[in-house]
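Left out: one protein chain. Kept in place: all the others.
Letters A and B name the chains as they come in the text, with residue numbers starting at 1 for each one.
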Amino acid sequence: MRLGELARPALEIKIDGKRFACLAGDTVLTAVLLAGRHLRQSEFGDGTRAGFCNMGACQDCWIYRADGERIRACTTYVEGGMDVYTADPQHHVA
Amino acid sequence: MAEANETDIAIIGGGIAGVASAYHLALAGKRVTVLEKGAVGAQASGVNFGGLRTNGRAMAELSLSLRAREIWRKLKDLIGHDCETEFTGHVEICDREDHLAAVEKWAPEANAFGVGAEMLSGAAVARRFPWIGRRMLGGIYVATDGAANPRLVTPVFARAVRKLGVTIREQEPVTSVGYHNGRFEITTGKGAVIRSPILVNAAGAWGKRIAQHFGEDYPLDVMAPQMVVSEPFARQVTATVDYPVNGRFFYVRQISRGNLLFGRGPGRADLDTSRASYVPQNVFDASRIAIDILPMLKGRTFLRSWAGVEGKTPDSLPILGPSPVRDGLIHAFGFSGHGFQLGPATGAVVTDLILKGKTATDISGFSPRRFKTS
Partner (left out) sequence: MSLEKIVIIGSGPAGTRAAETLLRQGCRNITVISEAPASGGQIYRRQPQGFGRQADEIYGSEAEKATALHRSFDALAGSVDYRPNTLVWNIFDRKVFTNGPDGVEEIPFDRLVLTTGAMDRILPVPGWTFPGVFTLGGAQIALKHQACAIGRQVVFAGAGPLLYLVAWQYMKAGAHVVAVLDTSAFANKMAASLKLLALPRLMFRGLKFRRDLKAKGVALHEGVRLTRIDGDRSVTAINFTKSGVTQRLACDAVGLGFGLNPEMQIAELAGGRTRFDRTFRQWVLAHDGEGRVAEDVYVAGDGHAIGGADVAELTGERAAWAVLADLGLPVSAERQSVIRRALKRQAIFRQGIEQSFPLPAEWLVDTPDETILCRCENVTFGEVRAAITELEPNDVNRLKAFARPGMGRCQGRVCGHVLAELLAAETGRPLEEVGRLRGQAPVKPLHYKAAAGMAEAGIQQWLEQADKVLENG
């Protein structure tokens, strides 16, 4: 949850095809977790994940851009119009 | 306690060749001791690509390779664990006329041995392997080829071998080897002395050094297989692929958990430290090839690289057979990057040679006598 710094410019990104509002300076991790409680599915069927170390070390927050590009959510900042997926978009049911 | 160190057969080298030899010999009721300078299966046997391929092998290797294929198929019955063995097929793809001509010549000869290779047109490659992102002139496919987890195979073999009563001495490098009064005498770094009438040199890249104790000097070079593994993703790459670029193969497979594994050399290895290095240029070149033939990799990442230490002969064929100078000494080393698949059958052949003095497997191409050694 946000504790302040609300005066930043608003941006809109798409998460799994749905639009969400966020703020300039948010990381993708922040934006996705404010939109829902998790970030991705574990590849091995053990449930959802939402990052862990928040500093680019544990590598538990890699998700997808729409073109399939992998991004590390905790070290990537949101850009307006960004289109991210919590599961592989190559296998995403449209 | 010199008595305890008397054995029927001593094997130097706890790689897959040595441990599989111990397996077959123990089944035949022999007392066997394996000496390993580090841990079993920690060198080339453990860090290789894990490919179980008959496809594309030199004619000289096919008899041994096909015998190995039969053993791999029943691995679980033999050692109690399948070691992630899978037979998903192997395809070598061709985008050059000369390469295609070479495999077209190879196929009928190999099929006479029973390989079961199938020639594919460019269209058939595209149809059978739609995930290959590059048009090909053709390819050659062997459906019964596969792969196993190399990190597990030799240690699991070793576990089975120990259950059969074999002594495996790990962390015991050999410091000297001699021959006195009709017996080999091997001294280890822990000061133990092992005596046996028969000695198997299965020391891989270090096989040259063992042979030197008997005045045999084999032309063995050292190579370092180079491997890279990707992050996991839903399995798409359903067969192992071999693709030559500028004279060197790029080979790739995806394991059932989703990680993709590829290799392309050459690397750098040091016999004295037992350490090999992954040379970064290899991952640059291999990545360029990878995203071209497997476009699903374009946005993805790889996680880890590693290298192994392996012996290489001038003709890339192993040195497998009785020593020309010392009765009772059997060489089984220098597999030149092909030893993993051949390993279980190598053990069977070594056992044939020791028990019967001959083998039905054609190993004529591997004769130690083909090299001038003194």
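Keep this in mind: a contact is a pair of C-beta atoms (placed from the backbone, for glycine too) under 8 Å apart; a residue touches a chain by one contact, two chains touch by 3 or more.
Please read these numbers as outputs of a predicted model, since none were measured by experiment.
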Checklist entry - Out of B:R31, B:R73, B:R128 or B:R151, which touches the unshown chain? => result B:R151
Next on the checklist: So one chain is hidden, and I want to know which residue out of B:V91, B:A290 or B:I330 touches that hidden chain in the complete assembly.
Outcome noted: B:A290
Next on the checklist: In the complete complex, the non-displayed chain touches which residues of subunit A?
Outcome noted: 1-5, 7-9, 24-27, 30, 33-34, 37-39, 42-60, 62, 69-70, 72, 74-75, 77
Item to check | For subunit B, the residues touching the chain missing from this view | outcome: 39, 42, 46, 95-97, 122, 134-137, 151-152, 155-156, 159, 170-171, 229-231, 245-246, 257, 277-281, 283-285, 287-292, 297-306
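As a working rule, only the chains that are shown with their structure count from here on.
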Checklist entry - If you average the CA atoms of subunit A and of subunit B, how far apart do the two points sit, in angstrom? => result 44
Checklist entry - Can you list the subunit A residues touching subunit B in their complex? => result 43-44, 62, 64-65, 67-70, 88, 90-91
Item to check | subunit B - residues contacting subunit A, complex | outcome: 231-234, 257-258, 296, 298-301
